[in-house]
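Here it is: the structure, laid out below.
Only one protein chain is missing from this complex, and each of the others stays in its spot.
Going in written order, the chains are labelled A, B and C, and every chain counts its residues from 1.
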Amino acid sequence: MAEDDFEPKIVAFLCNWCSYAGADLTGTSRIQYPPSVRVVRVMCSGRINPLLVLHALQQGADGVLISGCHPGDCHYIQGNYFARRRMNLITRLLEYVGIDSGRVQMSWVSASEGPKFADVIKKVTEDVRKLGPNEQFVREV
Amino acid sequence: MENPYVPNMATIIGLKEEVKGERAIKTFRVRFNDAELADSFDYIPGQCGMVTLLGKGECFFAISCSPTKKGYLEFSIMRLGKVTRALHELEVDETVGVRGPYGNGFPVDEWKGKNILCIGGGIGQAPLRSLIQYVMDNRKDYGKLDVIYGARSTADLCFMGELEEMEKRDDVDVHLSIDNEEEGWTRFVGFVPTNLTRIAPSPENTIAITCGPPIMIKFVIQALEKLGFTPDQIFTTLEMRMKCGIGKCGRCNIGNVYVCKDGPVFSWDVLKDVKGEM
Amino acid sequence: MDAVLKKDRLDELITKLGYEVIAPVRKGTTVSFETVSKASDIAWDYANSVVPPKKIFFPQTEELFAFDGKTIAERTPETIKRMVLGIRPCDARSFAILDPLFTKDFKDPYYIRRRENTVLVGLACAIPGRNCFCTSLGAGPFDTTGLDLLLVDMGDRFLVRSVTEKGKTLLTENEELFEEATDEAGTADEIRERAESAIKRTVDVSGLPEKLKTLFDHPVWEDMAQTCLGCYNCTYLCPTCHCFDIQDEVRGRKGRRIRVWDSCSNPEYTLHGSGYNPRPGRKNRMRNRILHKYQYYPDNFGVIACVGCGRCASNCPVGLSIVEELSTLGGI
Partner (left out) sequence: MDEEKMRDTVRDLLSTGKVASVIGYEKGELGQGARPCIITSPDDADRLILTPMCKHNLTVYLTLEPPTDPEKKKVALIVKGCDARALIQVLQERGVERDDLVILGVPCTGMIEPDKLYQEVIEDDILEISEDGDTFIIKTRDGEQTLKKEDVLFDECLTCTYPTPLMADVMLGEPVEPRGGEASDPTEGMSAEERWAFWSDKFSKCIRCFACRQACPLCFCEVCAGDSLKPNWVKRSVNLSENTMWHFIRAFHHAGRCAECGACERACPVGIPLMTLNKRMAREAEDIFGYSSGTDPEAKPLLGSFKTDDEEDFIQ
């Protein structure tokens, strides 16, 4: 598939309090961003079991984004700090085994950062578009 | 070559909620979509079917109606695991798959002319219901029919409507019980084996068939032996985790006996000598 | 009927006869059965593969049928002609043991079709493995049970011994590939005798099935299972273990029902929906594994479900050995 024809599917896990609100603001501010993203709202980035990230890739997502509140701003005080450790390790594991680096990304987006959310989605989409469709360990059925 | 793993599709034509709550029980009446199969499908009371919900899996259930009821099959299913939970979500007109009949069933022909004593507990009444219906529909072939049935509470009693109807008849004796007192309950209160001992049926020319929780079966058999029943007069029907239903996948063995194929009906005469985990 | 196949004609055997040829192939430190396209792919000097060739007839994962919504699409029967080349006599014998299970009462179409369309060309063992004890089970390095043809390696050639009509037909229909045997049979006998005497492990299984019937409640099982880790090595790698699980795997409306190897060492294997487990401990599960092979299977099918390949012992992470276990049980 030519790079241009490929419209990646990105699963974005957004925390309820910051990143999801940020995404909302992007919309209400009428800032454009690629339609590649499928949002899953979770209460906190600390709730995201890294296995969910693997699961999304296995089910055929071309990229996964995890986004939470900035450090110090977590609605649950420290959830995003746990998320940060986990995602650091899981992305390193994926990279080591040779899963295309860049398929899994993480960002901090606050409720007021509408433009940043659009930028993040643009970057993830472009990174994944360059990588092409995810074919590495996608499920047979 | 016929493929024994492929189910025949069937439609749910009737649903009855027997028991509510966490471990709810529903009776599903299904009819094969293939009209010819629907009319020709024959079985023996006590035999089982593998019920499929595509995408969820299969489970092995006793057919809870009698082969004298033509054109449909009934399964009484307790909501427990993944498949049964999904089955409980279904409504009339939805599709399931059924393959079978499997297992040996009750030797109803050999029992002709004998008194039949059914002793059930909880959902264990399902295979007995098939036998009871069969005996009622061939009433002249059998002697006295006694139905002893109990559950934890009135809310846990299955097939209550039918049993109450049967209580009114004079060609069958129904003895119901619940484990603990409840307001408005005028029948026996206590465990099924206790009720059995109280009623004290005569072993004379009688076959006793019991099905229910393993602990109940154990005490019912002890009670029957005390009443003078010999092991060859006592039958039980067992359950095990199953996958294939046709004696290949391994897991349902008790010793060298496979419950899916060699059972689920066993005479105590055979079972008492089988060494294996039940 | 004996014949001789020169090794330089092997490529023709593999490519010209229209079979998909499956043979032992060395991958890293282990040998496994794979499809081959030329003779040089084949590892002739192996003792035994880690994963037994039962996977050819009874693959670890097998689609039973596919479905879309409520519609079932049955698989079209496989008609591919296969030759398993270089299979060890013990592994071929395992099929003779499994045949009644898959063909009696309900016929298993997946196993039967593959079995019918496959010719088994065995390779006699010259140097048995360290845990081999096939001779204790009435077999041996030159056993032909289950085979259509048996090859005996003689350096630059194989002695080819036909066992079944199927094997004989293969020889006669392709006679240009084979030569007449001369004095090879004598050499083969010498190799056989040497191989048989190289098998150090023995266990007396006469009367064992009957004996085991008295041992169900014996405390020995507790001791035996004490250090078992409960992994599935001994069952998955056993050429006669045949237990399977059936699962539905779906994606949207579409899905498939598969069967996949399961193990009686897995607690979930017997776990009821209610949470009750009739075999809750390693003791119960190990007892079932051993009794199934040496008591239940002989009871039901008249043959011990063990070929003496020693894979369970070779691959046990904690050094448990079936030979020792059987000797212990037999000695009680």
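The working rule: a contact is a pair of C-beta atoms (placed from the backbone, for glycine too) under 8 Å apart; a residue touches a chain by one contact, two chains touch by 3 or more.
Note that the structure is a prediction, hence the values are computed from the model and not measured.
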Displayed chains contacting the withheld chain: A, C
Of C:Tyr111, C:Tyr236 or C:Tyr296, the residue in touch with the unshown chain: C:Tyr236
Listed residues C:Glu20, C:Asp299 or C:Glu324, member touching the removed chain: C:Glu324
Missing-chain contacts mapped onto chain C: 27-30, 32, 50-51, 60-61, 130, 200, 226-227, 229-233, 236-237, 245, 247, 249, 258, 260-261, 263, 268, 281-282, 313, 315, 317-321, 323-324
Missing-chain contacts mapped onto chain A: 50-51, 54-55, 58, 71-72, 78, 81-82, 84-101, 105-108, 120, 123, 136-141
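As a convention for this text, only the chains that are shown with their structure count from here on.
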Graph class of chain-chain contacts, one of line, ring, star, complete, other: line
Chain A-chain C separation of Cα centroids, rounded to whole Å: 48
Geometric centre distance via CA averages, chain C-chain B, whole Å: 40
Sites on chain B at which at least two other chains make contact: none
Multi-chain contact residues (two or more partners), chain C: 250, 255
Residue ranges of chain C in contact with chain B within the complex: 64-65, 67, 69-70, 72, 74, 77, 101-102, 105-109, 112-113, 213, 216-217, 242-248, 250, 255, 257, 259, 262, 264, 269-274, 276, 278-279, 284, 288, 291-292, 295-297, 299-300
Touching residues (chain side chain A, partner chain C) in the complex: 59, 139, 141
Contacting residues of chain B [partner chain C, same complex]: 1-7, 9, 54-59, 80-81, 84, 95, 97, 214, 239-241, 243-244, 246-251, 253, 255-256, 261, 275-278
